[in-house]
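Shown here: the complex without one of its protein chains, the others still in place.
Going by the order they are written in, the chains are A and B; count residues from 1 in each one.
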Amino acid sequence: MTVSELAAHVGSRVTGDGSVLIAGVGSLDSAGEGDISYVEDEKFFEAANQSRASCLIVPEKVALDFPCQIQVKNPKLAFALIAEVLHPPKQRAPEIHSSAVIAKDAKIGSDVFIGAFVCVGENSTIGDRTQIRAGAKIGDNVTVGTDCVIHPNVFIEDGMVIGDRVILHAGVVIGADGFGYVRGDMGYHKFPQIGTVIIEDDVELGANTTVDRGALGRTRIGKGTKLDNLVHVGHNCDIGERVVIAAQTGISGSVTIEDDCVIGGQVGFGDHVLVQSGAVIGSKAGVLPGKIVRPGVWWGIPIQPLDEYKRLNAHISRLPHVREQIKDLTERIKTLEQQLLKRDE
Amino acid sequence: MTVSELAAHVGSRVTGDGSVLIAGVGSLDSAGEGDISYVEDEKFFEAANQSRASCLIVPEKVALDFPCQIQVKNPKLAFALIAEVLHPPKQRAPEIHSSAVIAKDAKIGSDVFIGAFVCVGENSTIGDRTQIRAGAKIGDNVTVGTDCVIHPNVFIEDGMVIGDRVILHAGVVIGADGFGYVRGDMGYHKFPQIGTVIIEDDVELGANTTVDRGALGRTRIGKGTKLDNLVHVGHNCDIGERVVIAAQTGISGSVTIEDDCVIGGQVGFGDHVLVQSGAVIGSKAGVLPGKIVRPGVWWGIPIQPLDEYKRLNAHISRLPHVREQIKDLTERIKTLEQQLLKRDE
Partner (left out) sequence: MTVSELAAHVGSRVTGDGSVLIAGVGSLDSAGEGDISYVEDEKFFEAANQSRASCLIVPEKVALDFPCQIQVKNPKLAFALIAEVLHPPKQRAPEIHSSAVIAKDAKIGSDVFIGAFVCVGENSTIGDRTQIRAGAKIGDNVTVGTDCVIHPNVFIEDGMVIGDRVILHAGVVIGADGFGYVRGDMGYHKFPQIGTVIIEDDVELGANTTVDRGALGRTRIGKGTKLDNLVHVGHNCDIGERVVIAAQTGISGSVTIEDDCVIGGQVGFGDHVLVQSGAVIGSKAGVLPGKIVRPGVWWGIPIQPLDEYKRLNAHISRLPHVREQIKDLTERIKTLEQQLLKRDE
């Protein structure tokens, strides 16, 4: 595509020769002829001028000394939008591999790709243009929407519901039993784990992430939400829309995370937590069961507002000084006491 | 089943019409006609009275204003026991899928279900009524007991031993090499990882959980123990009976956890830890190598008795006040010093 076409795609125009052809994207230092790159941060403007890219996306009101530029408000976003055009997700040619085991009454949409060693169970539905890659196992009565990519070795349990344009990376497990037991005299009895999982449109789940089925109700991942690798979502969680959760975070049962929250990596949630819309929780934080997390930035174990966390941390690092202060005060008091004593003599 | 039959199953009787038919279980608000639900906590009695369930399981000595009740000592346990009857685990009809690759000398019990793309290796034994779902791989010389459910894409390495009524959720890996190396001049050499894993009866392991084989000896998960998703169990660990371990906890090599311990999520154990029977360790705790954890409730990094942890945390949050106190004392001492000095003049 020409840079003019790409500029139009992101609602802007080209400064330079609009007929330059672009075939791919690259970083400032990896991009070569035929590539487009972007720069956002002032400290990389120097490097940008040295780039061998054929075109650069740059911030508005910035005049780089570069022959071919596209000025936009949000260069990184424009770069992502242009990359979607230049590097669309691999579209496998429609095919149902001869080795796949597909139930007779499964409803397979048009232009679907089903790879080798895939299973699709009874009464399940696969939407148009969805790709189910090698070794993925889809249970009975599952609904998978349109334009999804189900990567190799994913497992979706019976009865689960997956929306449109969902991406499940390799090894994802949707709908395993939640972790709920009741202690009896002889050991643990399973609390019924017979609910479902609903993954809404435009969700992406990272490799080996697990989302448990509801105990009696449902576990939900809302529209446009993105989870990184190795995340655990417990039974009956309700994760809202456009939530971002980084790798290895663990979410106990019945946690609600409202729309537009941002959760770091390795965070742990006790059960029945409510995270209100707009909250940001830093990596490695711990949230006690039942806690209500209000909008704002939170940090630490257990979580505190970031400012408070920083303040307490500063106090902690001052502890050696506190010790010195107390020593000094103790000496001075001793001196005062001795002086008074002396006078009394 | 009738409510009378269900009441008898949990050793109680019905208050109301014992002939009411029950087909399923539900929560107080999701249960409808034909469902049974339960209430335990006084604060939900109001909601219970509003429930559309056909029968409620309620605590002894509580008289709810509800037409059909079963009074028991432990309503949640009774509910779990009744759910086991009404929603038994899916029993797949005995079948060996034509695509499965089963070694000639493997011993397959009666009424076994083996799904598509399953492998069972040489000289392995699968017990009666066990279900091995699509894509699970069972190595050579493996023993799997009776009435197990091995979910999709599980892997069990050569020589491992699985008891009766064991549930392995999707993506579980049993018997990968433990993490042991010896540094030589040129890099790391693998310390031999040639031991085994023994999973005893009634164990349940969550999705994508990994249990490494012993280095020279064995790794054991005791009878009735339950592990959540994404748990790591290192080589030569000895986990006792009826232990409960929540998601994403990591257990280094040669850790012993005795019977009836309860371990939270995202806990980390250094190697050679001994957790004594009855200990409870809170989520996100860290246990230093070689530590002996006595019965009681433990918390924090590194772990401390919960009381002590709380006390220290209270001290930490008082640090800003400590600073004020020290400022005040310093001022007062200064004043005293000046007063004494003045008198000396």
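In the analysis below, a contact is a pair of C-beta atoms (placed from the backbone, for glycine too) under 8 Å apart; a residue touches a chain by one contact, two chains touch by 3 or more.
Given the structure is predicted, the values throughout are model-derived calculations rather than measurements.
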| item | value |
| --- | --- |
| Given B:63, B:93 or B:182, the one touching the chain that is not displayed | B:182 |
| Option from A:66, A:117, A:269 or A:298 whose C-beta touches the chain left out | A:117 |
| From B:119, B:203 or B:261, residue that would touch the chain that is not displayed | B:119 |
| Given A:2, A:229, A:277 or A:304, the one touching the chain that is not displayed | A:229 |
| Absent-chain interface as seen on chain B, which is shown | 99, 101, 117, 119, 135, 137, 153, 155, 157-158, 171, 173, 176-177, 179, 181-184, 186-192, 194, 208, 210, 212, 216-217, 230, 232, 234, 248, 250, 252, 266, 268, 270, 286, 301, 311-312, 315-316, 318-319, 322, 325-326, 329, 332-333, 336, 339-340 |
| Hidden partner interface residues of chain A, rising order | 25-27, 30, 74, 76-77, 79-81, 83-84, 87, 90, 97, 99, 115-117, 133-135, 151-153, 167, 169-171, 202, 204, 206-208, 223-224, 226, 228-230, 241-242, 244, 246-248, 265-266, 283-284, 301, 316-317, 319-320, 322-323, 326, 329-330, 333, 336-337, 340 |
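Here is the rule we go by: only the chains that are shown with their structure count from here on.
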| item | value |
| --- | --- |
| Geometric centre distance via CA averages, chain B-chain A, whole Å | 25 |
